[in-house]
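These notes are about the structure you will find just below.
Heads up, one of the protein chains got dropped from this complex, but the rest are sitting where they should.
Up next is chain A:
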Amino acid sequence: METMDGWVFIRLVHALRQVSLPISSQDILDAQTCLVRYPDIPCKQILKSLLIHRPQDAGIFETVWKIAVENAESPEMNDSLDATYKKNIEENRDSQGIGGQGAGRGSGGISLTAIGDILDHCHISKLIPFSRLEELASSGAEYEEVVKTVLADIDYYTWINSFDLAYQRGTLSEDEWYTHQNNRAFILREIQQQVVMIQVKLENSWKPLVQQHWLFKALSSLSEEEKELVKTSIRKWARKLALRPGSRWKSYNKGTIDIGRIVQQSVQWEGVLFHLCYRRKVPRAPELVVLCDVSNSMASFVEFLIHLVTCLRARFRKIRVFFFIDSVWDVSEFVWDDDLSGVKQEIKSWGHKASSGFSDYGAVFKELAENILREVSSRAILIILGDGKNNYRPAQPEYFAQISEKVRKVFWLNPLEVMEWSEPDNVMKVYQNNCSKVYRCRTASDLQRIVKDVF
């Protein structure tokens, strides 16, 4: 039987709300009722059952629980972790992993290559000492960087490479491979969680955890599950747009009645009116032209933009999609596949045979202006997705200006942070003046704003 401190309960609810979990007053009342009425059921189970309304929120609940409840109950745990770490260092000198890699660590320390794949999940957290995490987190490095450094510290990359190698050689059975995959995911999750916990502690704010919410995370660093969440949300936003009220007088869903066609059809039945005919709806925006940079750094962002365009297909009379690196190719016919495998394949095969792999915006806009622009309507909207990194090639702004004059609007979506737009090899500053609007498009939250603004 356990009871929960009221202050800890309030802290937990506050933290969950901070990280975007919707906790209503009714939820709190229900939780309190059950905590009092069923003291034999563990508090964590009661709260998880009553406060979590989506399966994807379970992970963030676990992290918040660890920080707000478990750490609050045993703050001295961190010291014991350091002690264990020191002991393990002595035990793990000069270790060797499964593929023959990872032999010895000059500096000493705990190496995953020494453990193999027999992981004790309860002790993973002891792999990295609290003081080291604190040192990395307070160095001012980005979250992703800290995680990478921690993983390198424990020889994670050597460890996964040795297993990849063993699997490719056929010395690892499929069962062992799957076990390894699970362990790999577990370690990564655990390290990420620890880094967030340290950051929350150091900053004394829930902001680092909020940034790990899929809505605010960089689209390029999303897990497969999170990617699905973003895509589901994009579908939702697109549906909402389709329902956006346009005029004061609501017209019937099917459109307006076409009297001419009704009379024409009634001739078949000797003038008796059997069917009502409606005029075909003509989308308000006539043409959308999407231009995506698909060089390596951009691939993950392209996937979401294409998904968004697919969801909004019905709103445009014509949609044309072009990919580019240093020249342009038309992929309009490949992008309507739901799983986007056609698009990915197209990027791979075309990118290899017809591109140097380095973006050249000047050349791309020149090609667009000279060969494609004449087929584009003057009422078209042009959306460009690109980071603006031109690899020190000439920007040739006159062609972009020409394009900008021809179409109705030009929107540029850039996944880089705004301050990176003015770096020496970035041409955003050259093109920016000819755009109707430029957006940072780094996270799902940015994408949501763009959907509202642009479409």
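Annotations for the structure displayed:
Quick note on the criterion: a contact is a pair of C-beta atoms (placed from the backbone, for glycine too) under 8 Å apart; a residue touches a chain by one contact, two chains touch by 3 or more; residues count from 1.
One rule holds in what follows: contacts and distances are computed from a predicted model.
The listed choices are "MoxR family ATPase", "Gluconate 2-dehydrogenase", "D-methionine transport system ATP-binding protein" or "[NiFe] hydrogenase diaphorase moiety small subunit"; the UniProt protein name belonging to the chain that is not shown reads "MoxR family ATPase". Annotation: of A:30, A:70, A:134 or A:164, A:30 touches the absent chain (contact as defined above).
Considering A:12, A:52, A:166 or A:427, the position touching the chain not shown turns out to be A:52 (whole complex).
Of the candidate positions A:6, A:22, A:260 or A:357, contact with the hidden chain is made by A:22.
By the touch definition given at the top, chain A reaches the unshown chain through residues 22, 24, 26-27, 30, 33-34, 37-38, 40-41, 45-46, 48-50, 52-55, 58, 173-175, 178, 232-233, 235-236, 239.
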